[in-house]
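The structure under discussion is supplied below as structure tokens; questions concerning it will follow.
Selected chains from the complex are presented in situ; the others are not included.
Labels run A and B following the written order; every chain starts at residue 1.
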Amino acid sequence: MNRTLDEVAKLIGGRVVGDGSVVLTGVSGIREALPGHLTFLSNPKYARYLGTTRASAVIVDGSLGEIDTTGPTPLLVTDNAYAAFARAMELLVEREEHRPSGIDPSAHVAPTASLGSGVGIGPHAVVLDRAEIGDRSVIHPGAYIGARVRIGCDCVVQANAVIKSPTVLGDRVVVHAGSIIGTDGFGFAREGAEQLKVPQLGNVVVEDDVEIGANVCIARATVGTTRIGRGTKIDNLVQIAHNVVIGDGSIVVAQVGICGSAEIGKRVVLAGQAGIGGHLEIGDDAVVGAQAGVTKSVPPGEQVSGYPARKHALSKRLNACIQALPALLGKVRELEKRLSKLEKEGEC
Amino acid sequence: MNRTLDEVAKLIGGRVVGDGSVVLTGVSGIREALPGHLTFLSNPKYARYLGTTRASAVIVDGSLGEIDTTGPTPLLVTDNAYAAFARAMELLVEREEHRPSGIDPSAHVAPTASLGSGVGIGPHAVVLDRAEIGDRSVIHPGAYIGARVRIGCDCVVQANAVIKSPTVLGDRVVVHAGSIIGTDGFGFAREGAEQLKVPQLGNVVVEDDVEIGANVCIARATVGTTRIGRGTKIDNLVQIAHNVVIGDGSIVVAQVGICGSAEIGKRVVLAGQAGIGGHLEIGDDAVVGAQAGVTKSVPPGEQVSGYPARKHALSKRLNACIQALPALLGKVRELEKRLSKLEKEGEC
């Protein structure tokens, strides 16, 4: 799918600087790019490669003010280089993806299951009683769709993922391989030395356009609903406990853990390995730093980090103070000596 | 399964305050409850909802001394509201659970495997040579039972879980979807730049009444046994390394990691994302806080938190001290100025 830079610019927007007639045959990273490739620059850290890249054209972020536009490589200047690159990839790269079409004869599909038109079900997949799968959705090999699960249109459930009863997926939801949606919440009531299991009877609702990474676990609610809001994106190996609610358009990075009944707002970012305590509220547009341990609710728009999580600016300041501790201890020892000397002189 | 509050009280215990003839038709959380619902209150944080809930009755914990028992909503006062709610759920909610009955024709069951009476094996499950599965145990679709694995009675192995040779599960053990029990321990002996694999030849023994969450990994011992004690409950995405021993009735919350040969006592609580170092001992009834990094053994009954994990009270005190560091640095600077002034005066 070769195209000139001018053609790409016309389709995805942006301003061409330099020779727009250059032919683009593929995409790659700025360091690995070869002639014919389109690449991009949005992280200032990589600006130094702009002069040496072998790419035939570079999408650059207009916000990177200091970009040298006088070099030999043609540029495509845009507001959002990463998004523009994503669109250019769709134009320049032919994707060869395996997609089950039709129902593989080895799949187990209950006669009471209801399948929309154009549904694909791969080898050894399992679809149980009264499950509903919407038009054009695809269930990859070895995946499990529990009884009464409802899956919308244009969804993708990857290999060996498990969608348990009675989960509901909206439209255009992607569940990557090995993820378990709708497993029992971790609810036990201690009675003396014994742990009594609290039945887990609620469900999981995953709204439209959510993407869920690989080997994620999302627990069904004890009663009610564990809800993942529209357009939220979840990375690999994330744990989402029972009765958690996540708003629309949030980002949950790999290995985050969210305890039971926490409420995460809209457009929140939870960075990698962060932990959110039970019953807390994380306000809209809040940002929780990597590995942060959140023990109190976070107001909308606030950025927190560290353990226990504090406002990010305070965390940074406290870290600087900790770094200064050896000097502080020395200083206090010195002051005490000087003070003792003064005290002795006073006694004379 | 409608029942009056009086009937529920008779079956699960507790003291009715208000109209015991109210008919209960379901259960839910205190905020979401509708007329006809039974709900519960055990976390004082939610006490404010007692006056506004639409529930027809509320199970309350007798330990919450300040509860207003004069409101219009009938109450069921018990010693342990969460446990009572768990029992009430069993009474009021009809559970519709998919359970494979019989051996699905698509399952692969080795002729040498031994199956008890009433065993259910779902589509595409795999049971290998000489595996033994006790009466009424259920192997869900896509699960794998390795050669010579022994599974007791009334166990549940959920979809796509993997129980590898030569694991032993007791009775009433539940393994949720995607978990891997009996995978090789991570044992390599470094020889120069190469890593020599140490054969992993031991097993995993999971005792009666253990519940293991989704996508958990439990490694077989190098030699000997990795053991999970009776009644211990393990949440999702937990890592348990080779030769770990966990005592009876412990709670291991999501994403905890336990390094090789650690010994965890009875009734221990390991909160979410905590890490336990190799060869350490965590005494009976100890509590390890969320995200704690345990680098030394913990005596019985002790509560630890933070990194490196310290006694919880000390951790909290040190956190308060850290919070006070900016003020302390200012104070020391001030003291030095005052001291210098005194020193100068003395010189005069």
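In this section, a residue touches a chain if its C-beta (ideal position, glycine included) is under 8 Å from a C-beta of that chain, and two chains touch if they have at least 3 such contacts.
Model, not experiment: these values are computed from the prediction.
> In total, how many copies belong to the whole complex of which 2 are placed?
The complex in this structure file totals 3 copies.
Here, only the chains that are shown with their structure count from here on.
> Show me the residue ranges of subunit A that touch subunit B in the complex, using the header's touch definition.
The touching residues are 106, 108, 124, 126, 128-129, 142, 144, 146-148, 160, 162, 164-165, 178-180, 183-184, 186-191, 193-199, 201, 215, 217, 219, 222-224, 237, 239, 241, 243, 255, 257, 259, 273, 275, 277, 279, 291, 293, 307-308, 310, 317-318, 321-322, 324-325, 328, 331-332, 335, 338-339, 342, 345.
> Considering the complex alone, what residue numbers of subunit B touch subunit A?
Of all residues in subunit B, those touching subunit A are 27-29, 32, 43, 45, 80, 82-83, 85-87, 89-90, 93, 95-98, 104, 106, 122-124, 140-142, 158-160, 176-178, 211, 213-215, 231, 233, 235-237, 248-249, 251, 253-255, 266-267, 272-273, 290-291, 306-307, 319, 322-323, 325-326, 328-329, 332, 335-336, 339, 342-343, 346.
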